[in-house]
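Below you'll find the structure, written out as structure tokens, and then a few comments.
For this depiction, one protein chain was excluded, whereas all remaining protein chains were kept in their positions.
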Amino acid sequence: MQKKYGLVGVPILFAFLIMAATGNIQLLPNLNTETQSISHNQPEIVSEIIQPQVAEAEEQLVREYTLVIEQTDIQVSPNAVWHAWTFNGTIPAPTLRANQGELLKIKVINNHDIAHSLHAHMTDYDMKHDGSPVNTITGIGAGSVIQPGGEWTYEYNMDTWGTTFFHDHTSSEGHGIKDHILQGLYGAIIVERDPPKTYIDRDIVIVMSEMGYDVERTGPGPTPYFIMNGMGMPGGEHALKEIFEEQGFDGVAAQFNSTMPVFKAKVGETVQFHVINLGDQIHSFHLHGLKMTSSAVQRGTNIQGTTVPLIQGTLETFIVHPDKPAVWLYHCHVVSHADAGMIGLFIVEE
Amino acid sequence: MQKKYGLVGVPILFAFLIMAATGNIQLLPNLNTETQSISHNQPEIVSEIIQPQVAEAEEQLVREYTLVIEQTDIQVSPNAVWHAWTFNGTIPAPTLRANQGELLKIKVINNHDIAHSLHAHMTDYDMKHDGSPVNTITGIGAGSVIQPGGEWTYEYNMDTWGTTFFHDHTSSEGHGIKDHILQGLYGAIIVERDPPKTYIDRDIVIVMSEMGYDVERTGPGPTPYFIMNGMGMPGGEHALKEIFEEQGFDGVAAQFNSTMPVFKAKVGETVQFHVINLGDQIHSFHLHGLKMTSSAVQRGTNIQGTTVPLIQGTLETFIVHPDKPAVWLYHCHVVSHADAGMIGLFIVEE
Partner (left out) sequence: MQKKYGLVGVPILFAFLIMAATGNIQLLPNLNTETQSISHNQPEIVSEIIQPQVAEAEEQLVREYTLVIEQTDIQVSPNAVWHAWTFNGTIPAPTLRANQGELLKIKVINNHDIAHSLHAHMTDYDMKHDGSPVNTITGIGAGSVIQPGGEWTYEYNMDTWGTTFFHDHTSSEGHGIKDHILQGLYGAIIVERDPPKTYIDRDIVIVMSEMGYDVERTGPGPTPYFIMNGMGMPGGEHALKEIFEEQGFDGVAAQFNSTMPVFKAKVGETVQFHVINLGDQIHSFHLHGLKMTSSAVQRGTNIQGTTVPLIQGTLETFIVHPDKPAVWLYHCHVVSHADAGMIGLFIVEE
């Protein structure tokens, strides 16, 4: 290993780095906190950003997060409870942030009754942190498949900036990796470039997926399947229109961050969307009314037709500059998925 | 509003602009008109370009089109009639053209018995022109969801050049937005950059989709489902081969622009294809024999493998330079869709 840092063989250095941790850093401006407000009817399922421990050391900055896997019940409709699996109780997991050049350490504690793991789509790490069956088969990093009650600290060198994601990469009796992911164990990682993009005022993370298998129906009626950030509204915009006709705008507002994710921004801001497909079906993402400039897959290119393709396991990051007050829809442009509930609102305020 | 034009609050200026309209402009060379010829067995379902009103004013050029929504019966096979919904009687709608920097105004008259709208994938417009349930719910631009017998004039600033599209964005009892789109209410908009790309000799618009729900079968036999520009040939190339074996080339020619879209070009021309997926399924587009250079999504890049991915709600625009006479197939490279009828011909003549 001729790299300036080593993931293998220098545990003492890392122990030192952890002890030197300097505490919490508030990563987002207060403004953004508003957008995280959720309705009172609903467990907190909007993506938020948790605060890492950050250590400075001679060689490399270390950024540490802790995620806890546990079962979380989510009332996904009046008649259905999803016995979801979560990192820290939300779907998606809290968004993790790191900076290019740092060492990212994610301690994962498995408080669930079957084995799980965290597999991050990263590009510079030792295979013992893979969190996959390869670890079991080779015996290298076998503990990265975390048994019930156990924990593992995954380590990644942040060699590349951009947005990426993580998800469970285990299976269990009768349930493939697909089921383990769809049950809710996924989240985003935003890696800031060095030097940073200081011009982004606000980041919005949306994970498109489908609901996991363990949904308990408590009564008759529709229940969502196609979801964004864990939420979906069966009937889509048609249902929303009917709610409006019956209950007025208050009925619509009651859906905010309950059955459809709602984000706000202010006129004049530069807003970055990070949209990830961690489902098993294809999705695409259409935001009404705004010019989307790709900052990830097609860097700097306008997204023609204003729809982002999201093949399974891929993402796009794009920037918009809202210049007037508006309520803009966004939805899957696999239109039957939008009709089935994959809709949300982006509200631009003065 | 600090923009040089304002979509809200200057109705008098706009009224003036409309009065100053200077009349029709022929946007395509005559050459192209030949390629729009269709067989006599069939309603006119090939994409064509209608002629806008164009006004010159001090501040901004205004380009105006009128589209009429109505039911149109299309004989999609000897044994099936599609009670389609159309803009101006064709599927796709006539292609609209505008230039970067202009104000595009599309007057839509709803002569159908349920509500419809036009939602354009545009990047600079007031939300009152969204044509979606958001207009109903917020009360801003509620008329952009057009009731039977009504009309609305949608307005967009052409801030970006390139190709985009529009489609119905309403739903009705028992039919989601998906059904409203698949019934035929969609079309392309080509926005010329400023200064213009003068090197394009010919534009070809192909919309891939699936047939809407309201198909009346009048007898036994196959009927198309996967369609390009409203046309499909059940059995695909195998059926075409059988037609040839039974009826010779005349039988094949009778399919032109009846069950498969046929476009012509001349050796030496620069031809631009605009291919859009407005269906609910994934499609991809393979043109035989020619180097495709992307002019939209991946500007200037050769399309490796000569197949264009077309996730739901996305498009590609690419340029070819046919240099020898040929009859080239194009088809969906989801091969089962080609086998089911998504095939067409591009004929290059001396």
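To keep things simple, chains are lettered A and B as they appear, and every chain counts its residues starting from 1.
Everything below uses one rule, namely that contacts are C-beta pairs under 8 Å (C-beta built on N, C-alpha and C of every residue); 3 or more make two chains touch, one makes a residue touch a chain.
All figures in this text were calculated on a predicted structure; none of them were measured in a lab.
Looking beyond the chains shown, say which of A:64, A:130, A:155 or A:339 touches the absent one.
Checking each option in A:64, A:130, A:155 or A:339, the one touching the absent chain turns out to be A:130.
Can you list where subunit A touches the absent chain?
Residues touching the hidden chain, for subunit A, are 1, 3, 119, 121-127, 130, 132-134, 136-138, 140, 159-160, 162-165, 171, 176-178, 181, 276, 280, 282, 296-299, 309, 311-317.
Footprint of the hidden chain on subunit B, which residues?
So the residues of subunit B touching the missing chain come out as 236-238, 240-241, 244, 249, 252, 282, 284, 286, 288-292, 298, 301-302, 304-307, 309-311, 323-324, 326-329, 333-336, 338-339, 345.
Please note the rule applied: only the chains that are shown with their structure count from here on.
Tell me the rotation angle, 0 to 180 degrees, that brings the C-alpha atoms of subunit A onto subunit B, to the nearest 5.
120
Per the centroid of Cα atoms for each chain, what is the distance between subunit A and subunit B, given in Å?
From the centre of subunit A to the centre of subunit B is 36 Å.
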